[in-house]
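What follows is a set of notes on a single structure, which appears directly below.
Moving on, here comes chain A:
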Amino acid sequence: MTFFSVSPTHYLILSAVLFTIGAVGVLVRRNAIVLFMCVELMLNAANLALVTFSRINGNLDGQIMAFFVMVVAAAEVVVGLAIIMSIFRSRRSASVDDANLLKY
Partner candidate 1 sequence: MSDFPFLSVLTVAPLVGALVVALLPRSRPDLAKQVAFGWSLLVLAFSVVMWFAFRAGGERFQFRESYAWIPRWGVNFTFAADGIALVMLMLIAILVPVVILASWHETDGPAEATADGGDAPRAAVTVRRSAPVYFALLLVLECTMIGVFAAADVFLFYVFFEVMLVPMYFLIGSFGGQRRQYAAVKFFLYSLVGGLFMLAAVIGLWVVGGHTFDWQKLTEIDMATGTGRWLFLGFFVAFAIKAPFFPFHTWLPDAGGAAPAGAAALLVGVLDKVGTFGILRYCLPLFPEASRWFAPWALALAVIGIIYAALLAVGQNDLKRLVSYTSIAHFGFIGVGIFAFTTQGGTGAVLYMLNHGLATGLLFLVVGMFVARRGSALVSDFGGAGKLVPLLAGVFFFAGLASLAMPGTAPFVSEFLVLVGTFTVNKPVAVIATAGIILAAAYVLWMVQRTTQGTLNPALSDVPAMRQDLSLREKVVVAPLIALILLLGFYPKPVTDVINPAVQATMQDVGKSDPAPTAGNPEAAK
Partner candidate 2 sequence: MSQLKLPSIDYVALAPILILLGTACAGVLIEAFVPRRARQVVQLVVGLVALVAAMVMVVRNANLRLLTAGSAVAVDGPALFLQGSILVLAAVALLLIGERSVERGGAFVAQAALPVESEADRRQAVKEGGATEIYPLTMFAVAGMMLFVAANDLLTMFVALEVFSLPLYLLCALARRRRLLSQEAAIKYFLLGAYASAFFLFGVALIYGFTVGAKPGAGGVEFGTIHAAVADSSASPVLLYAGLAMLSIGLLFKANAAPFHVWTPDVYQGAPTPITGFMAACTKVAAFGGLLRVLYVAFAGAAWNFRPVLGVIAILTMLVGAVLAVTQTDIKRLLAYSSVANAGYLLVGVLAMTKDGLSSTMFYLVAYGFTVLAAFAVVTLVRDADGEATHLSRWAGLGRRSPLFAGLFTFILLAFAGIPLTSGFTSKFAVFGAALDGGQTWLVIAGVLTSMILAFPYLRVVVIMWLSEPGESTPRVTMPGGLTAAALMIGVLATLVLGVAPAPLLDLANGAAEFVR
């Protein structure tokens, strides 16, 4: 069935689209958590690309990379949550716009 036999190019396009959504999201959104999610989206878009290329390549290298990326992303989540949380607790807001003490 053609529906289920999408070519790798489709995955790559999807990956690029996801990445772009994430990248644009970081630029336009203001809530720290949302920004954070956008970054995660970008990482996962990269994962998708890695796995797709791995598929084209015919070995599992790319999938292994995706594994590492997942770990890194998780560590990033932990660190990010910790920072966001401490900010939230000390000033009751998670909006990046409210973080404006540092200006030149």
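Here, a residue touches a chain if its C-beta (ideal position, glycine included) is under 8 Å from a C-beta of that chain, and two chains touch if they have at least 3 such contacts; residues count from 1.
Picked so that all candidates are chains of the complex that A comes from, given by their letters.
All values reported here derive from a predicted model rather than from experimental measurement.
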Legend entry - Complex member in contact with chain A (any copy), out of 1 or 2: 2
Legend entry - Footprint of candidate 2 on chain A - complex, ascending: 12, 15, 19, 22-23, 26, 32, 35-36, 39, 42-43, 45-47, 49-50, 52-54, 56-59, 61-62, 65, 68-69, 72, 75-76, 79-80, 82-87, 89-91, 96, 99-102, 104
